[in-house]
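Just one protein chain is left out here, and the rest sit where they should.
Coming up: subunit A.
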Amino acid sequence: MRLRYAVVCSSNQNRSMEAHFLLKREGFDVCSYGTGTHVKLPGPSLREPNVYEFGTPYKQMFDDLRRKDPELYKRNGILPMLKRNLAVKTAPQRWQENGPDGQFDVVFTFEEKVFDMVAEDLHTRDQVLLKPVLVINLEVKDNHEEAAVGARQTLTLCQELEAIDRWEDVIDDVISTFERQHRRKVVYTISFY
């Protein structure tokens, strides 16, 4: 495994963690992040989400929600998700503060907004190392089922990227082929560290 991957969604809970979980299981070098200002999890109603700071351990959230309404959060899959997450890493991390984590070769985002934020964030960083980074957006709806599908497709794409020598030369083909095979819209951009 040559490349370092980052998978990014909004809250670093569902889509990115699903992909993180899967890629990690497959032995990829992967980190996961969220770009939002806070970690938001669905609450009893649309207007009352559960809001946490990035860095709050998944375990803590798990306990918190289980205390609040175990039935609800079990039924809507939040508790199982958190359980899965805490097995992958300790706490959600924010993309904008991931400087110390080093550079990635490929960053996957699962939402246009997140893609924009990652691109903008990379733009504002010091681009000293001149290390190219490929940012790919794969639009995935924020629910458990879609997240699972998205993670599998991310894995496929990662495997394809691993299989080629230098992604710069063939990225157009890889993306186009992937789009055709999976009937998904994908966009990519290139930034630098």
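A few notes on this one:
Everything that follows uses one rule, which is that a contact is a pair of C-beta atoms (placed from the backbone, for glycine too) under 8 Å apart; a residue touches a chain by one contact, two chains touch by 3 or more; residues count from 1.
The criterion applied here is as follows: contacts and distances are computed from a predicted model.
Entry comment: the absent subunit's protein name, as recorded by UniProt, is "Symplekin", drawn from "PMF1 factor", "Symplekin", "Integrator complex subunit 14" or "AP-2 complex subunit alpha".
Between the chain not shown and the residues A:48, A:71 or A:126, the one that touches is A:126.
Listed residues A:79, A:107, A:140 or A:175: the one in touch with the omitted chain is A:175.
Only one of A:25, A:68, A:83 or A:185 touches the chain withheld from this view, namely A:185.
Think of the hidden chain as still there; on subunit A it touches residues 112-113, 116, 119-120, 123-124, 126-132, 137, 166, 168-169, 171-173, 175-176, 185-192.
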